[in-house]
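What you see is the complex with one protein chain gone and the rest in place.
The first chain written gets the first letter, and so on, giving A and B; residue counts start at 1 in each chain.
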Amino acid sequence: MNLAFDIVLGLALLLTALGVFSSKDLFRAVVMFIAFGLLLALVWVRLDAPDLALAEAAIGAGLTGVLMIDAVAHLSANTLQNDQRDDQYDHSPKRPLWLPVISCVGLFVLLLGAIRFRPEASVSLPDMVRDNIAESGVEHPITAVLLNFRSYDTLLEIAVLLVAVVVAMALKPAAEDRVHQPPPAHDPILHGLTARLLPAMLLVGMYVLWAGSYMPGGAFQGGAILAAALVFLQLAGFAVDRYAASLLRLGLALGFLVFLTVAVSVMIGGRPFLTYPEGFAGQLIFFIEAMLTLSIGLILFSLFSQNPPHSGAVGHQGANHDQ
Amino acid sequence: MTSDLWFALMGVALIALAAFTFFRQVHLLRRILAFNIMGSGVFLVMVGMAQHQRETDPVPQALVLTGIVVAVSATALALIIFRRFYSVSGQVELDEYQIEEPTQNEDHASDTMKDNINSLQDALQSDDEAPAKPSASKGDQ
Partner (left out) sequence: MIEAHTAWYLASFVLLLTLIAGLLRIWHGPNPADRMLAAQLFGTTGVGILLTLAQAMQMPALNDVALVLALLATIAMVAFVKRMSPQQGPTKSQPEDQP
C-alpha cells in the first residue's frame, strides 16, 4: 500500500513535468507547473521532510505560480496577435536534435551510474547532528543545522537574496510608467477575502517561525508565508511597495545585517566567527530567525513587485516583425 | 526498492527531461520553467539518496531548504530580466543564429518601436476591441 502510493505519486509527478514540457499552450504549462509544485510538496511529505513540504507548499504552490501567471499575463497583454505564440513553438524543430538528445541521455546515464556506484559515506551526519543537538540551543534538528552547525550557508544565502533584489531594483525601468496606472477599482469580493485571509496568513507565518525551534517550521517557511501575504495584499490593490518604500529597503537588508552583526560581535569575546556563546544560543537564534523571516518575506515580495508594470511595453510588441 | 530510492530515480528522470526541454525549446519562459523543474529534480536526488538505507538525515534537508528559497528568488530574477528583455526587444527568445551588431540592433529596435507605437495607437483608436483579443482567442485552444 505504502509503496504503491509512492509509485503512483512519483509517476504523477513525472507526468506533470512532462505536461509542463510538452504543452503547446504556455498558460497550460504554467498551470501544470503549479500542480507540479503541489505534487512535489506531497513527495517531500513521503520523504519524511515536513520542513521541505512546508516551504514547497508556500513557495511552489503559491509564490512561483503567481510569478509565472504574472509573466504569462504580461506576455499575452502585449502580444496582440496571439497566434504568434504557436509560431514560436514551431520554431524549435528547426534546431538540431542531437544536442538535446545527447545531453538528456548522457545526464540520465551519468546520474544513474552515480546512484548505482556511489561511495559509502565516511561520516554519519545524522549521528553527528543527534550528538550535538543539545548544545545548539534549539530542539529541531533542521533549524539547528541551518542556524548553528551550517550557519555559513544561511548567512551567504541571505546575502545572495539581497544581491538578487538589488539587481532587480537596478533593472527596473524609470518610474514614469507608474503614474499612468489608474487607481485600482474597488472590488468588494477581493476586499472581503483580503480582510479575512490576511490576518490568518500573518498569524500562521508567525506561528511557523515560532514553531521552528522545536518542530518543522522556521525562518524560511515563515518568510515565504509573509511574502505570499504581501503579494496577496499587492494583488488586492493595496500598493504596499509605494506606501512604505524606504521602510521596505531597510527591511530588505535587516536580516543580513543583524546576522552579520551577531556573527562578528561574538569575535569580540575571542570566539571564532559565527559561534554563539553558551546559554544564549537559543535566544540569539530566535532573534536572527525573526529578522531573517522579515527580510526573506520582504525580499521575495520585492522580487515580485519590481516587475515592470503591465502598461509599460504594449507598444513594443511588433518589433519582432523580422521573424 | 525503497520509496526514497524511487523518488531519487524520479529526480534523475526529471533532470534528464528538463535538460532535454531546456536545450530544445527557444521560448525563454519555457526555459525558465524547465530550469526550475531541473532544480526540483536535483533536490529530489539529494534528499532521496541521503535518506536511502539510513534514518532521516537533517543536513541535506536543510541544504535543500536553502536551495528552494534561492531557487524561487532566482526564478523571480530571471522573470524580471525576461520581461525587461521582452519590453526592450519585443522577442521571447534569444536569436542565436542571427547575431547582429549591437549598435545596429539598437537603432533598428528603436525605429521599429516608434513605428509600432504609432500603428498601435491608430489601431486602438479605430478598433476598441483590439486589446480584448488575446484572452478571447486563447479560449479557443
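Keep this in mind: contacts are C-beta pairs under 8 Å (C-beta built on N, C-alpha and C of every residue); 3 or more make two chains touch, one makes a residue touch a chain.
No experiment lies behind these values; they were computed from the predicted model shown.
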item	value
Residue of A:Leu107, A:Ile133, A:Ala168 or A:Met201 in touch with the missing chain, whole complex considered	A:Met201
Selected from A:Leu190, A:Ala239, A:Leu254 or A:Leu284 as touching the chain missing from the view	A:Leu190
Absent-chain contact - pick from A:Ile69, A:Leu112, A:Met206 or A:Leu284	A:Ile69
Sole residue of A:Leu107, A:Val129, A:Leu146 or A:Ile225 that reaches the chain not shown, by the stated touch rule	A:Ile225
Positions on chain A where the hidden chain makes contact	1-2, 4-5, 8-9, 12, 15-16, 19, 23, 27-28, 31-32, 34-35, 38-39, 41-42, 45-46, 48, 50, 53-54, 57-58, 61-63, 65-66, 69-70, 72-74, 76-78, 180-182, 185, 190, 193, 197, 200-201, 204, 207-208, 211, 215-217, 221, 225, 228, 231-232, 235-236, 309-311, 314
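Definition applied: only the chains that are shown with their structure count from here on.
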item	value
Centre-of-Cα separation between chain B and chain A, whole angstrom	15
Chain B-touching residues of chain A, taken from the complex the two chains share	2-3, 6-7, 10, 13-14, 17-18, 20-21, 24-27, 29-30, 33, 36, 40, 43-44, 46-49, 51-52, 55-56, 59-60, 63-64, 67-68, 70-72, 74-80, 82-83, 88-89, 91-92, 95, 97, 99-101, 103-105, 107-108, 111-112, 115, 118, 124-126, 129, 141-142, 144-146, 149-150, 153-154, 157, 160-161, 164-165, 167-168, 171, 173, 218, 220, 223-224, 296, 299-300, 303-304, 306-308, 312-321
Touch list for chain B against partner chain A, complex	1, 3-10, 12-21, 23-27, 29-30, 33-34, 36-37, 40, 43-45, 47-49, 51, 54-59, 61-66, 68-70, 72-77, 79-84, 86-93, 109, 112-113, 115-117, 119-121, 130-131, 133-135, 137-138, 141
